[in-house]
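Only one structure is covered here, and it is reproduced in the block below.
== subunit A ==
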Amino acid sequence: MNVELSRRAFLQTAGAGLAGTTLGAFGFADIEAAHAAAIRSFKLANTTETRNTCPYCSVACGIILYSKGDLRKGEKADITHIEGDTDHPTNRGTLCPKGSALLGFVKSPTRLQHPMVRKPGSDKFEPISWEDALGRIARLMKDDRDKNFVARNNDGVTVNRWITTGFLAASASTNETAFATYKVVRSAGMLVFDNQARV
Partner candidate 1 sequence: MTNSWTDIRNTDLVVIMGGNAAEAHPCGFKWVTEAKANRGAKLIVIDPRFTRSASVSDLYAPIRQGTDIAFLLGLINYCIQKDKVQWDYVKAFTNAAYVVKQGFTYQDGLFSGYDEAKRDYDKSSWDYDIGPDGFAVVDETLANPRCVWNLLKKHVAVYTPEMVERICGTPKDRFLKVAAMVAETSSPTKAMTSMYALGWTQHSKGSQNIRAMAMLQLVLGNIGIRGGGMNALRGHSNIQGLTDLGLMSNLLPGYLTLPTQKEPDLAAYMSTRGFKPLRPNQLSYWQNYKKFFVSFQKSMWGSAATPENDFAYDYLPKLDLPGYDLLRAFELMHQGKVNGYFCQGFNPLQAAPNKKKVIESLSKLKFLVIMDPLDTETGRFWENHGPYNDVDPSQIQTEVYQLPSTCFAEDDGSLVNSGRWLQWHWAGGTPPGKAKRDTWIMAQLYLHLKELYTKEGGAFPDPIIKLNWPYADPGDPKAEELAQEINGRALARVTDTADPTKVLAEAGKLLPAFAALRDDGSTACGCWIYSGCFNENGNNMARRDTTDPDDAGFYSKWAFSWPANRRILYNRASADRTGKPWDPSRKVIAWDGQKWSGYDVPDIAPTAKPDQVGPFIMNPEGVSRLFTRGMMRDGPFPAHYEPFESPIVNPVAPKVRGNPAARVFEGDMAQFAEAASKEFPYAATSYRLTEHFHFWTKHVIVNAVMQPEFFVEISEQLAAEKGIVKGGWVRVWSKRGSVVAKAMVTKRIKPLICDGKTIHIVGIPLHWGFTGAAKKGFGPNMLTPFVGDANIETPEYKAFLVNIEPAPGPAA
Partner candidate 2 sequence: MPADDLKPNEQIHPGKPVIVDRYTIGARINHWITAASLILLALSGLAMFHPSLFFLSGLFGGGQFTRFIHPWIGVVLFFSFLGLFLRFWKANLWRRDDGTWLARFRDVLANHEDNVPEVGKYNAGQKLVFWSMSVLIVILISSGLVAWDQYFSQYTTIDQKRLAILVHSIAAVAIIGVWIVHFYSAIWVRGTISAMTRGRVTGGWAWRHHRKWLRELVTRSSKGTGSSGQKPAK
């Protein structure tokens, strides 16, 4: 955007009048010294940028994830900072109090890390492998479906529905997740199916 380009140029002159004069004379050591003296070194230097959108409300502000490491190069990526994307037409780089603290969501101490199971009557979660968890859930689903599937109603009409197991879908998962979910849920004949639009 033109305004922003001129703005950038403007800030360069406004931020300091010395860019053209003494900047050239700056050696690396000088930069280090200046930083050590007072100004914190710029923490986004040499990080990887990734474009994303805020997962909270439906304004869907553009955000930039800054990470150490680059997923696209097959590296592990650790997100170190998130801020608004000025290029985004809606938010123009701004973020609300939730969006500005998104890093805390990614790094929340209460994020789930491992599949867990709580057995009937137990007062705790226990770790379980993905394979065991998925196998067991599929078994529970199949047993319930086979037992309670309604192929025909009392009038003999084919209805092919399963209403003893239900699925609540999210409000912030991607369209792609939603579609994959839709296919799995509907193909099983589930009707007890809702999302968070209502609440």
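Definition applied: a contact is a pair of C-beta atoms (placed from the backbone, for glycine too) under 8 Å apart; a residue touches a chain by one contact, two chains touch by 3 or more; residues count from 1.
Regarding selection, all candidates are chains of the complex that A comes from, given by their letters.
If you're wondering where the values come from, they're calculated on a predicted model, not measured in any experiment.
> Which one touches subunit A in this complex, out of 1 or 2?
Selected candidate, touching subunit A: 1.
> Can you name the residues of subunit A that touch candidate 1 in the complex?
1, 48, 50-62, 65-67, 69, 71, 76-79, 82, 84, 87, 89-92, 94-99, 101-102, 104-106, 108-123, 125, 128, 130, 133-142, 144-146, 148-149, 151, 153, 155, 157-199
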